[in-house]
Structure formats: structure tokens, C-alpha cells
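The other protein chains are all here in position, but one chain of the complex has been omitted.
Per-chain numbering from 1; labels A and B assigned in written order.
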Amino acid sequence: MRRGITATALVAALALAATACGSDDETGSKSSGELSGTVTWWDTSSVGSEDKVFKKLAEGFEKKHPKVDVKYVNVPFGEAQNKFKNAAQAGDGAPDVIRSEVAWTPDFANLGYLAPLDGTAALKNQDDFLKQAVASTKYEDKTYAVPQVIDSMGIFYNKKMFEEAGVEAPANLADLKTVAKKIKDKTGKTGLYLRGDDPYYFLSFLYGEGGDMVDAGSKSVAIDKPEGVKAFKAVKELVDDGTAKTDASDGWENMMQAFKNGDVAMMINGPWAVADTLTGKEFTDKGNLGVAPVPAGSAAQGAPQGGHNLAVYAGSKNLDASYAFVEYMTSVDSQATAAGELNLLPTRTSAYAKKEAVDSEIVGFFKPVVETAVERPWIPEGGSLFEPLRIEYTKVLTGQTTPEKAAKATGDSYRKLLEGWK
Amino acid sequence: MAVHTSQSVVKAAGENTARGRSRGTGTPPPTPGRLRRALSVHWYAWAMVAPVVVVIGVIIGYPLVRGIYLSMTDADERNVARSIGVNEIPATYEFVGADNYVDALTGSQFLGTLGWTLVWTVSCVSITFALGMALANILNRRIAGRSAYRMALILPWAIPGFVSVFAWRFLYNEERGLLNKVLGGAGIDAVPWLNDPTWAKFAVIAVNVWLGIPFMMVALLGGLQSIPSEQYEAAEMDGATAWQRFRHITLPGLRPVSTTVVLLSTIWTFNMFPVIFLLTRGGPGEATQILVTQAYKFSFEISPRDYAQSSTWGVLILVLLMLFAVIYRRVLRSQGDNW
């Protein structure tokens, strides 16, 4: 076996030598001053709505740099993290640029898959970026990504249905229940769709009860504290008393269909869902979509801060063009386009002053939400916290476990994951 | 038909394989002289099996040894060797002995998953066998439109498994799937096919049975056709009822086929990856996760990827299946079946 490892190391060393030669060539092409070659970009935006806009934006880069060929590939969001890891470890098939969810970025960086961007063309006007957006791109004092969009969550509602039932957007969980009941009585429809297969949609309830997944400051696990148990109880109650309906699989698709067709009056969601929502038959009149802050729990009100960064693969054969592409995609103009066409929130302060952003009601609504949103600790394990939580969250909603047991089981997995944490 | 002939030929083959020149089995360990003699006698047989031996050794043997080794280390995504362009990261995982096995066998996760895997395997195989047997018996009669029925019944086998599984996922959707719409039309409440742990278990078993029946039916039909009709005629002369004929002629006649198909389908079902992976991904929660899908999840879906634990589970699954095969053979042999 030892020999196996040595052989592995040898092959790796050879590969290293080969790539080293490769990058020599690249510097050669750079000195001529013009970017060339292919940049493969893995985008994770929703198919059928967001992807079209981003693809067009990427084509704009080709116009600026005619010798560069941008290869746009849409990888489903749910698969991108694993696919990238498969490809990055293998050193083959990985894209040059990946749209990395904020929680993935420190994980990828920790594994050595991302190229450090400090001092490269990818970073321009760094002071212009929102402070919260930049946080997730740093790992051990280096910058590994550039923020592309920032987001948080709110409650999306169907204004027509609300009028019919004579209700207003709920401010807290008690409100939510009465609102849902009135909607049920008046329209026969369910109040809220709550995604049961993705714990990200559980976070606002967790924060609402004053809980959190972990506390990075004191290096301790927080999910199994009494607040965490209360949060599990709260969501279970919503499902049990008919306020919300949920699914343990195909949650995204079912949620969007139900909301777009007017089968439910509310969903908890973020700006990334807006473009798709507006394709629904209930929202041919865009004005019918209302957005409000997530309902408060018994202790607080809060939604998670999320977003996406663009990162460059460390093994990219075309680093220079990739840096330039990342810079282009995160520029003020590109962000303004995304804000105007897709209602996505820019990460650059100056982009908010652009007409496209100012005109977007959704951007206007979410900007203050994002500013006060709950920031997660940007540790390599940040993304890993979701899978144990997903299992227990789904189990609670489907009645396979109790809130107490779920909180404890999640906490136990976290302690296994985070070595030395309390 | 084919079943029977092959059976008898094999027996014949077993009896006079020697053909005067090879009496290999049972010889004591060869001394150098014997080795040379063995080589001169068996060289062609060894040459003929050489390609397979080499290929299996290289592409199965070596990875297997590595897998067993990995299961005794703490290898995960963060400490295996990776080469990413300019970043060269060597392997740093360490040997930990049997720790992973102790963890797996004393923790609740492995045993819990094993429990459901056994339920899944036993129910799938027994239901598939019972239904396959019933259909094979019907199709073995003279009945109008027999070949048309047969075509239709074989269809699930003819379609690639992953396509069928997606089709079922489409039908099962709680809100918009056809099954619930049909039930709704009949005034029955929507069934949470994939969202309730119990229903999800039922749903995955149903799909696997659907996929498995044609093979079972066809194999048993082949077995039925190989039972000589004289036996039935003789029984009829003796005044045996239909049930007696089934019990005393059909069942014993099917024994060689059924023992084999049950063994095969047990192994296949135990390792049935696509149905679970594509239908529920092991959900809701972990309700339908079987050993193989869970082991896959350890190495490719969680973060950090736990290669050591995944390999440990893989080795344990293999050991379980081998134990099963050995015991199965023993039982058959003790019942006088020379399988």
C-alpha cells in the first residue's frame, strides 16, 4: 500500500510538472496583451428563467474579448457542489470558473481547489463591495472568490388571495397561523408552503426562536439548545395544524408550482425565486407578488444571509482570462443587469444607485433585509452543517422523530464534524 | 427446455470431465516436478483463463485490496492526495486498524440501515417471486393471446431501469402526480407516496417489484416448460387434483430454477442502487436509505466526504452477501440439492 501511495505521489508530481509547463505558455499569451482561449463557467442559476440572462451576460464578455470563448454550462444547484468536488479532486473536467454558493466557498478553499485572487485582475474596486458579501470570500486571510449576488429571505405572498381573505402579511408566527386560517376559510387554499427537504428554509424559524446552528465565537454547537428544540416544535406545529404544507422530496418544484398556480398563498423564499415566480399564471401581473419580512418567532426576527460568489479553479489552464471573466461578471454593469432583469441583489454599493436596481421593487425590499440578515460563520464546515440538519428536519416534519431527539441528533453530528467544539 | 438440457449436460460434464488427462482437483500441493507436470497437462486451460485472471486481478483485486486498506484508515476528502494545478497536496491519512468496523457495528446507523435493507430485500424478493410464479403459471397454460400478454408483461424489463424509475417518480408526485389525481377523482385523499416514511417504503418496494417481476416470470416459465408433460399425465391418471399436481410436480420441478433466481435476485435487490437513489435519495429523512446508497452518500454526497467509512460499509456489505451465499448453499445441500 505504501508503494501505492508513492506511485500516486509520483504521478501527481508529473502532473504538476506538466501543468507548470502549461502555465508558462499562458504567461506567454498574456504578454502579447490579448486574452484568448476558453473559459468554462459553471452557472447554478434556475433553468428557464435566470440562466438565459446570465448566458447572455457571459456572451457579452466574448464581445469584449473576441479571442476568448466562454463555455456556459448550467449545472443544477443541488448537484454543483458534488460535481465540482468530483472534478476538482480529479483534476479533470473542472470548470475554470464556478458560481459557488457562499457556504461552499470556504470549503472549496480549504480543500485547495480555488485560486487565491488577491492581486489579480479578478478583484477591482474592492471597497465598493458590501462588507457582508465579502466576508464569505475570505479564507485564512486570502480572498478566494468575488461576490456576485447577495440575498436573504422573505415571505412571498399572493396579493389577490390576501385581499380575498382580507388579511395582511403576518408579522409573527401567531399572525401566520391566523392568516392561514382565514385564507383556508375564505379561499379553501393552504396558507403557506414550507420546504421540508431543505433546512435552509428552516433557518428563519431557528433564528426566530433565538437559536442558531453553531456559535463560532465560543466554538460551541447551538442547535441542541432549548431554542433549537423550540424551533423544531414551531415548524412541526405549522404543518400539523394545517398552516403550512410541506414535502420531503421535490420540494423546490412543488413549492414553486403550488405558489405559481395559486394553490398556496405564501412561501418563504429569496430573490433567486423571483424570476421563476413571475413566469407563473398567478403572476402575469407582476404587481400581484408581495414580499414581506419573514415572520418573527417568539424571541427574534431574522433570515439567513446568503448569496453566490464567483471563484476560479486553482487548476484552470486559463487563469488570466478567468480572472478577467470574474471581474466582468461582478462589475457594476453586470450586476445592474441582473438586478433589472432578475431582481437579484447586487453586491456592489454603487450598483444600487443604477436605474435598474432603483426600479426594482424586490431589490428595494430586500436591500434593508440583507443588511440586517443573520450572517453565518464562514468556516470550511459551514456547508456541511446542512446535511445532518436536513435529515433531522425532514424526520421531524414527517413524524419520524421528536423535536428534542432531532435537536440532539443534529448536535451530535455537528460535534463529530467540528473537532474540538463544545 | 434449455434449463433441463443444460442441467443434464452439466452433470454429464461433471462426471467425465477428466478425459484421461486432467485429474487436477484433489492433488496434494505440487512439488517442482509436479508443477512442471501440471504445467504440461494444464497449460492450455491456464492459458485460456489467463485473460480473465489478469483482468480481475488488476481491475477488481487491486481496488478491492485498496478498499479494504482504506476501511482501516481515517481517509476523507481533506487528507487524501489531490493535485490541483499548482497546488500539490499529498495524502496524510493514517492507519487506524479496526476502529471503523467497531464504530459501524456498535453504532445505531449501520444496524438500523441494515434492518431496513433486510426488510426491503426480503419483501421485494418474496413478493416478486410470488407474483412472478403466479404469472408464469398462467402463461404456461393454453390461453388466447398468450404471446401478446407475454410481450406486455416483459416490458418493464425491456426499458432501462433509470428511465422507469423516473417515470414512477413522475406518477408518485403528491400534488401533481397521476396516481393521486386518479385517487382524487375517486374521492380518496392524496397519498403522500414519497413524503411519508411508511408510504415511501411501500413505494420503493412497489417499484422494485414492478421492475423485477418480468425476470422472475420468464425464468420460472422456462422452468415450467422443462417439466416433462408425462409427469402430469401420469398424475392425472392417478386422479391427482390441480393443487396436488402443482404441489408435487410443479414445485419440485421448478426447484433448480427457483433456487438460482432467488439467490440472484436477493443479491441484486440487496445492492439495488438506482431505485432508491433516483426515487427518494434515501428520504424522507433516512427512511428508505439502504446500505449501498448510504455508503455512496458517505463518499460522494456529504461534506467532508468520508472515504474510510464508505469503504467500511462496502466491505461489510460484501461479507454479509458472501455469508448469505454460503449459508444458502449449505441449506440447499443439506436438503439433498446438489446445486
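Couple of notes before you dig in:
One rule holds in what follows: a residue touches a chain if its C-beta (ideal position, glycine included) is under 8 Å from a C-beta of that chain, and two chains touch if they have at least 3 such contacts.
Operating definition for what follows: contacts and distances are computed from a predicted model.
Of "MrpF/PhaF family protein", "TIGR00659 family protein", "Cytochrome b" or "Maltodextrin ABC transporter, permease protein MdxG", only "Maltodextrin ABC transporter, permease protein MdxG" is the UniProt protein name of the chain excluded from the display. From the options A:65, A:83, A:233 or A:354, the residue with contact to the chain not on display is A:83.
Interface residues of chain A facing the missing partner chain: 7-8, 11-12, 15, 46-48, 73, 75-79, 83-84, 86-87, 89-94, 197-198, 250-253, 257.
Within the entire complex, the positions of chain B that touch the omitted partner chain are 1-3, 5-7, 9-10, 12-13, 16-18, 22-25, 27, 30, 38, 42, 44-49, 51-53, 55-56, 59-60, 62-64, 66-67, 70, 80-81, 134-135, 137-139, 141-144, 149-164, 166-171, 173, 176-178, 181-182, 185, 210, 213-215, 218-219, 221-223, 226, 232, 236, 239-243, 245-246, 256-257, 260-261, 264, 267, 270-271, 273-274, 277-278, 281, 291-292, 295-296, 299-300, 307, 310-311, 313-315, 317-318, 321-322, 325.
One rule holds in what follows: only the chains that are shown with their structure count from here on.
Centroids of chain A and chain B (each the mean of its C-alpha atoms) stand 40 Å apart. Of all the residues in chain B, the ones that touch chain A in their complex are 65-66, 69, 77-78, 80-91, 169, 173-176, 194-197, 200, 280-281, 283-287, 300-305. In the complex of the two chains, the chain A residues touching chain B come out as 1, 4-5, 8-9, 12-13, 15-16, 19-20, 23, 81-82, 85-86, 88-89, 91, 107, 110-113, 115, 196-197, 246-250, 254, 257-258, 263, 313-316, 381, 383-384, 387, 391-392, 394-395, 397-401.
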